[in-house]
Every structure is written in structure tokens, then in C-alpha cells.
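Removed from the display is one protein chain of the complex; every other protein chain stays in position.
Chain IDs A and B follow the sequence of writing; residue 1 opens each chain.
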Amino acid sequence: MLKNKRLDLSYSQMKWETIFRRILVIMSIIMLILVAGIFITLVVQSMPSIKTLGIGYLWGKVWDPVNNVYGAYPFLVGTLLTSFTALIISVPFSYAISIYLGEYNPKGWLSNLLKNTIELIAAVPSIIYGFWALFILVPVVRTFEIKIGVAPYGVGVCSASLVLAVMIIPYAASLGTSLIRMVPSPLKEGAYALGATRFEVIRRVVLPYTRSGLFAGILLSLGRALGETMAVTVLIGNTSAIAHTFKEVFFGPGNTMASVIANEFQEADHTMYFSALIELGLVLFFVTVIINLIGKRIITKYTNN
Amino acid sequence: MDIANQLSRQPSNRQTIVYAGKEKSVLAAFLLALIFGPLGVFYASIRGGIIMTLICLANVALIVLFGSNLFLEIIAVIVWIICIVNAYNAAKATIKDMDRRIKFRNNESVLYKSFIIFLAFVVTLPLIIVLLYIIKQGVLQVNWHFLTHVPAPEGEKGGGIANALVGSLIIVAMSSIVAIPIGILSGIYLSENPGTKLAYYSGLCVDILQGVPSIVVGIIIYFWIVKPFGFSAVSGSVALAIMMMPIVIRSTEQTLLLLPPSLKEAALSLGVPYHRVILKVIVPCGFAGILSGIILSIARIIGETAPLLFTALGNNYLSANIAKPMESLPHMIYTYATSPYDDQHDLAWGASFILLMFVLLLNIFTKLITRKWNIQL
Partner (left out) sequence: MEHTVVSASKFNAWFGDNHVVKDVSIKIEKNQVIAVMGPSGCGKTTFLRCINRMHELIPGATAKGSLKLYDDDVYTMNPIYVRYKIGMVFQRPNPFPNLSIYDNVVAGYKLNGLKMDKADMDNIVQKSLTSAALWNEVKDSLHKKGTFLSGGQQQRLCIARAIAMEPEVILFDEPTSALDPISTSSVEQLFHELKTNYTLIIVTHNMQQAARVSDKTAFFYVGELVEFDETKQMFTAPKDVRTQNYITGRFS
């Protein structure tokens, strides 16, 4: 028997241990259930539309709920155009920030200031970006459009892309910074010892080494851009017709998958309309999930190396 | 003295690699390629010029065949850029004198650095502009009346954001109650059982949830909760909770993985049962990291609009009834920003200011916590 009478605990302690372990397992299973549930709900609810419209839905060019004609092509174009334009605009900046914070100035007050500023950009809620842009950026774009001779809508793919670009910079930038900091010094020192300049070391040693990681960062930014709803909804102009020339498409109003769902979900009164919208949600879900998973997988490969 | 003079007057013994052919001016090559594209490359390098012109002609042929379209126009721009780069590199390679070459490369390096610094800091401009404008427009709106009254009917002046303010607080509080326990416990499981199948798939699901667009979450909760029970603040909270969880889970997992294993060993060797080791030793030691993860997730969802669009909806009246629609700050900003009335725009500016201040304060608070409360391990 225990010499120490104080520790005369009942064996119920073991019961609590097993209960606790079970709770932990259940919590993790909840994650699985959630994802499965999301997927199943999306598929089930878009079934009417999938069955009736089939795969042609994806390149149907007309979206006319009144006449029960549904085609997702305008939204695919809108989504891809805004996201990729935003990506292209943001990449030089994310890249510059990563190189600056990772290579030129990894420590110190200035680098901390820049790092915090970038984090702040990511922290600002998207609706605030949208709202601000609606009142400040759009008039500027409008004047620009007059100058280049297109219809001065102001809203449209152009404004949405600009704001989106600013919003997604932090994601690639913070990832890129950590990756560039992880480049082993011996590698760089070898190049310096051969007489390379700083620029050449960055260009020929650092960047090739981090190439796939930086690519993953771009994928994550893309994933964020594709899923962004509010700022885009406010700025994109909400037209489901597709224009003819590239100029008109880019500088005129449009719609993305996320924005058309946001705008028309409440108005959908019949099943087909409803399930056509949900099918858009399903497509959006698939695309963003796949891109995010690929990006994350590349990153874990990197950090395990 | 004498020897130094002699040495400095001796010609350099270094061998110079001499390029056959004339030396080209890098600046000229750059400008010519910029203006004339593939034709301009000829100045720097004949071979490069031929290749680039051929590619350009192929592009033009495609345009003629298929009509001008976006894809081919983008290709044309890319070809132009490649010409410029080609010309630059080709001209650079023709510099003969070693010293001048080194000087050129050094200048190139400095130019690059300035360019990088410029781009990096330019990014701060949009943020500063946005912040300043919102503060300028919003500060004027905020006063006690603004914070304690509901919006006036459309077209009338006055009113405030009390319903949205209270609504946001209630909805976020409810989300936290759901998301924090599940998130922390999930994070504990992931950090304690890293090799298991469940941990792998569960972690995968956490990553998936983190990437799901916010509007899709709104749709899902619409079907799960709004359809059977109606629009309500609860449904909005659940949607936001789903968005909070991945952040809490990942930060808990990472914080706990950083703790030294000797901590757990010490507690176990004293006969402390597993659940108490986790709850009374491990979690308290990781408290700073876990708390900052929680606060960051709150800062994230307090500004989310899309999940609330078809769940909590909005409400023009101050209500604490969680089974009915409830207004929230981001939703109000959205509705009023897109409305035609100027008074509502004013309210939206004020609400934006309040929301922005909330988010900034939460972020600053997180940084202070991680700095101050990090227990010396």
C-alpha cells in the first residue's frame, strides 16, 4: 500500500484519461465530417443542374435566368481574368518584398516595419478594400478609361483586378521571405567566392534554389484571389453578358463565380436557377481546394528538405 | 615609397578574355529592343535577332489566322519582353575590358537593389492611402450618438451603427465559443499524434477548410441551418466558426510542437495522468502561442461578409435575439456602400473606421502578447 496516504486516488483517473483521448479523436473526426459534408451538400444541391445541363454548362455563353438559360462561361472568364491579372500585377511586388526581406535586409527596424505593414495589408477586411475602392479608385479608373477611349464604367474587371492584386501580395510575400531566408549560406558564399555580384548571386543561386517554393507561394496567392468575394462583388459591375473585344471585357463590367453567387443567390426562385448557382459554388470549391493543396504540398516538401 | 610607385606603374598581368567582334553599348541595345522589338535585337546579336524575328512572325501569323484574341496578344507582349532581355544580355556579354565589365556588373547590382527596394516599399502606399482615407472619412462620423443608435430610415439623416456593433460582437462571441474548444482540442490531437492516419487526413481537411472560399461556406450553412431553421445569428456564427477553426488548429498544433518533450516527461514521471499533463502542463506552457492564434482568427472573421450574406442577413433594428437575423459591421458596410443614399454612405465610412480600428488593435495586441508572455522555456 502507498506509504503516502495523500495519494489515495481512485482509479477514476484512468477513466478520464480514456475519455479525454476519445474526445481528441472525435474533434479531429469533426474536421473530416465537415469537409465531407461540404462536398456532399454542394454535389447534391447542384445535381438538378448537372443532370439537365451536363458538362456543356461550363462553356455555355449565355446566362439568362429569366428564360432558364444557364451558361458559366462568362463567370469563368471573369474569375480567371481578374485572378490572373491580379496575380501578374502582384508577382513583381511580392517577389521584390521577399528578396528585400529575405536577402537584403532580414533583420532590423526597417525590415520589421515593412514586415508588419505587409501583415497589415492582409489583415484589412476585404469589404473595406472594396468600399474604399468603389469611392476612390473607380472614379480614377473612369477618367483613365475616358482617356483611352473605352466606355467609362469605372467598375469592372480592371478595378477589381487592381484591388485584388494589393490584397494578395502578402501571401506570396510572407511565404517567399521565409523560403529565401532558408537558403543555406554555404551555397551563397560559394558563389561570392567566385566573384559574383549580389545581383548575380540572387539571380543564379537564391532564386533557382527557391523556385518551386516561390511557385507554391504564387499558387496560394492565386487560390486566395479565386475565392475572394466581397471586394470583387462590389467592384466588378455585375453583368453576366460577355463583351466582344478584349478591351471591352477588361475595362467593362463583368462577373466572377463568387460575385454572381453573392448577387443572385437571394433572387433564385426556381430550382434550376438555384442549382446552377450552387454548381458554380462546386466548381469554385474544387478549383480553390486543388490549388491550395498543391501549394501546401510543395511547401511541406520544401520545409522537410 | 619607391616600391609602391613602381608597383602602381606596372601593367596588369591579368589575362583578358577578348571577344571577337565589336563591343555593343548596352544602353543602345536596350533602347533599340524596347522600341523596335525583335528587329532591335539585331544590333546586339545577329543570331538573337534572327530567332526573335522568326518567333514574332509566327505570332503574327497566328493572329492573322485566328483573329486577334487575348491569348495571342499576351504572347506578343511576352515576346517583346524577351527581346529586351535578350538584347541586354547579349550586349552585356560583349564588354571587352575586364575592369569595365566588373564595374558594369557592380552597377547592375546596385541598380537592381534600388529597383527591389523601390518595388518593396511602393507596396506600402496603397495601404497608407486606404488607412488615411478611411480614418479621414470615418472619424468625423463617430460620436456617442453614432455608437448607440440604429440607422435612420432611408433618406433621413442621422442614426448610427449600434445594431451592427452589437450584432458583430454577439456573432463573433458565439463563433468563438464553438471554434475555440474544437480548434484547440483538434490542434492538441494533431501535435500529439503526428504519424497516424487520422492525423494525416484530418490535417488535410484542415488545409482544405482553410482554402474554401467564404461564400461557399455561406452556401453550405444556408442549407444546413437556414433552410430548416430560418435566417439567424446562430447560422452566421456557425459559418464564421468554420472559418475560424483552421487558424486556431494550425497555430495550436505548431505552438505545441515547439514545446520540448522533457516537459511532458517530467509531468508523466510524477504519475500525472495523460489528460492532466496536456491540460495542466502542456497547454499552459503554450498559452501565448495558442492565444495569439485565437486572436488572429477573431481578427480575421470579424471582417468577413460573405458567409453572413445568406445566414445572419442583416437587421435594421438592435436585436439580441440569436434566433433571428442580426446585423453585423461588415454586412452593414456592404449594404450601405452599394446603396444610393449619401447618408448611408456616411454610416458606412464610420462603420469601416470602427471595424478597421478593431482589426488593427487585435493585431497589435497579438504582437504584444507573443513578445511579452512567451514563457522562457
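Everything below uses one rule, namely that contacts are C-beta pairs under 8 Å (C-beta built on N, C-alpha and C of every residue); 3 or more make two chains touch, one makes a residue touch a chain.
This structure is a prediction, so every number in the text was calculated from the model and none was measured.
Colleague: Among B:L169, B:L198, B:V272 or B:L362, exactly one should touch the missing chain; which is it?
Modeller: B:V272
Colleague: Of B:V26, B:I249, B:C285 or B:I298, which sits in contact with the chain we cannot see?
Modeller: Considering all chains, including the one not shown, the answer is B:C285.
Colleague: Of the listed residues A:Q13, A:T52 or A:S212, which contacts the missing chain in the full complex?
Modeller: Here the residue in touch with the unshown chain is A:Q13.
Colleague: Need a quick check: the contact residues on chain B for the chain that isn't drawn.
Modeller: On the chain B side, contact with the omitted chain comes from 195, 260, 262-263, 265-273, 276-277, 280-281, 284-285, 287, 375-377.
Colleague: Touching residues of chain A against the unshown chain: what are they?
Modeller: Interface residues of chain A facing the absent chain: 2-4, 6-7, 9, 11, 13-14.
By our rule, only the chains that are shown with their structure count from here on.
Colleague: Where on chain A does chain B make contact in their complex?
Modeller: Chain A residues touching chain B: 7, 13-14, 16-17, 19-21, 23-25, 27-32, 34-35, 37-38, 41-42, 45, 92-93, 96-97, 99-101, 104, 114, 116-121, 123-132, 134-136, 166, 169, 197-200, 202, 223, 226-230, 234, 246, 249, 258, 261-262, 265-266, 278, 281, 284-285, 288-289, 291-293, 296.
Colleague: For chain B, which residues count as touching chain A in their complex?
Modeller: Contacts found on chain B: 68-70, 73, 105-106, 108-109, 112-113, 115-124, 126-127, 129-130, 133-134, 182, 185-186, 188-190, 192, 198-199, 201-202, 204-217, 219-220, 222-224, 242, 245, 249, 271, 273-275, 278-279, 299-300, 302-306, 309-310, 330, 333-334, 337-338, 345, 348, 352, 355-356, 359-360, 363, 367.
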